[in-house]
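Once you've had a glance at the structure underneath, I'll fire off some questions.
Removed from the display is one protein chain of the complex; every other protein chain stays in position.
Letters A and B mark the chains in the order given here, with residues in each chain numbered from 1 onward.
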Amino acid sequence: MSRPKIATLWLDGCSGCHMSILDMDQRILELASRADIVYSPLVDTKEFPEGVDVAIVEGAISTDEDVHKIRLVRSRSKFLISLGDCAITGNVPSMRNPFSTQEILERTFVENTTTNPIIPSEDIPKLLDKVVPLHHVVDVDLHLPGCPPPADVIWETVTKLLDGEMPEVTIKTRFGK
Amino acid sequence: MDEQPIAIKTLTIDGKEVGARSGDTILQVAQEHGIWIPTLCFLDGLTAYGSCRICMVELEGNNRLFPACVTKVYEGMVVIIHSPRLEHYRRVIVEMLLSERPHICSVCVSNGHCELQTMAQLLGVTSVRYPYLMRKHDVDASNHRFLHDDNRCILCGRCVRVCSEIEGAHTWAFSGRGVESRIVTDLDQPWGESESCTGCSKCVHVCPTGALIEKGRSVAEMAKRRQFLPYLTVMRKEDAE
Partner (left out) sequence: MIHEMLEELGSGIAKEREKTKHEIRVCTAAGCMSNGADKVLGAFQSELKERKQTACKAKGVGCMGPCAGGPVVVTHPDNRMHHKVEVSDVPAIIDSIGAAAYTARQVSTDTPFYKRQQKIVLENCSSLDPERLEDYIAHDGYQGLAHVLSEMSSSEVIQEIMASGLRGRGGAGYPTGLKWSTVAKAGGRKKYVVCNADEGDPGAFMDRSVLESDPHRVIEGMAIAAVAVGAEEGYLYVRAEYPLAISRLHKAIRQAERAGVLGKRMLGSTHDFHVQIRLGAGAFVCGEETALLASIEGKAGKPRPRPPYPAESGLWGYSTLINNVETFASIPAIIKNGGDWYASIGTESSKGTKVFALAGSVTNTGLIEVPMGISLREIVFDIGGGVPDGRSFKAVQTGGPSGGCIPAEHLDTPVDFENLAKLGSIMGSGGMIVMDDTANMIDVARYFMEFSMTESCGKCVPCRVGTVHMYNLLGDILDGKATAKDLALLEELCDVTRTASLCGLGQSAPNPVVSTLQYFRSEYDALLVEEAPAVPAAKE
């Protein structure tokens, strides 16, 4: 039997959830002995591969590129985990939602800039009208709230899944920290 | 009314037989017997309000649900507090609250001390399936000691009740209706200009979330102190007698 494939993805978030993954410390080595991490900001694969067993996604959906990515990830993964509050609720990225995108861009790239105040428009993803959580775009199999979710919870979740069990960790983590 | 009131009633709560005084609510009896019923708008020492609907329980032989905080016990009552049906309704209600306003725990001063956050955790709400309403609410920072952030308010009305029932100032009230409802000070004047507010801070400390807070607190620093409330209630009762 081939080794299970794990992938992690970083969308609109602060990378704190990935830091929490790293906070598993030496347990990452144990994880590596049981599964392959085939795609992640932490490894050097360019293309999200087919046949992923567990995809762990940090961050909210904020751009058209995010929509494209999460749909691809969903179609290539058996089990999708929303990791952390940004992926689950929109969290801090969604704080722009009460404002129009134009207002945000003006404030960021024009009003608060001293040199070359211009809204970038080429070769970058387009912002969506509103930031949304993953499960409003694709089906999500498990939500791990937290800002970030504790490393222990991530560890327990992944190992339980590798053991073929459904993890029951909701009481061990919550929105915020 | 026809029957003579019996001082002691016997009822069953989740299969456990308990005794209760006539006139007690299901919630009072459950709490006395160490049985947990989730609540949000209820606060010991204030009049029960029955608005959050989290404490709804089933009564055997009745298809309706009853809020435990205001439903009086009767002899032979069979109360069900935990059932898949009830858990489902409670989770949906928490989802509704989380979707109503931008409750962003990670940047909230009440992070870690918030009853809504804890309720979501205890009830296993790990995501909100409904679209977020994404409404914009202003923050009233006009008071020199306190801050009123409508973005965190769940409209439980504790502040309104404590202000009128305990402090007697009647500064807080509801304004608007439906999803437009808000809590306001002095007919929707800035809190800092309120002439009725005594600055007692009771509203801040009974608030279950980060909607009413002390200024100068950073993320996760705003723990509420509300142990005073039952004592004040008892003292007021004694005063009245």
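Here, contacts are C-beta pairs under 8 Å (C-beta built on N, C-alpha and C of every residue); 3 or more make two chains touch, one makes a residue touch a chain.
If you're wondering where the values come from, they're calculated on a predicted model, not measured in any experiment.
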Touching residue (missing chain; options B:78, B:96, B:141 or B:200): B:96
Touch with the omitted chain, as defined above, among B:53, B:82, B:137 or B:236: B:53
Candidates B:81, B:105, B:123 or B:155 - the one touching the absent chain: B:155
Selected residue (touches chain absent from view) among A:7, A:38, A:61 or A:140: A:61
Positions on subunit B contacted by the hidden chain, ascending: 1, 50-53, 56, 64-65, 67, 70-72, 89, 92-93, 96-97, 99-100, 129-131, 133, 154-155, 157, 173-174, 176-181
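In the analysis below, only the chains that are shown with their structure count from here on.
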Rounded Å distance between subunit A and subunit B, as computed from the means of their C-alpha atoms: 34
Subunit A - residues contacting subunit B, complex: 82, 85, 88-92, 94-95, 97-99, 130, 132-133, 135-136, 140, 143-145, 147, 170-171, 173-177
Complex contact set, residues of subunit B against subunit A: 98, 102-108, 111-112, 114, 117-118, 120-122, 124, 126-129, 131-132, 134-136, 220
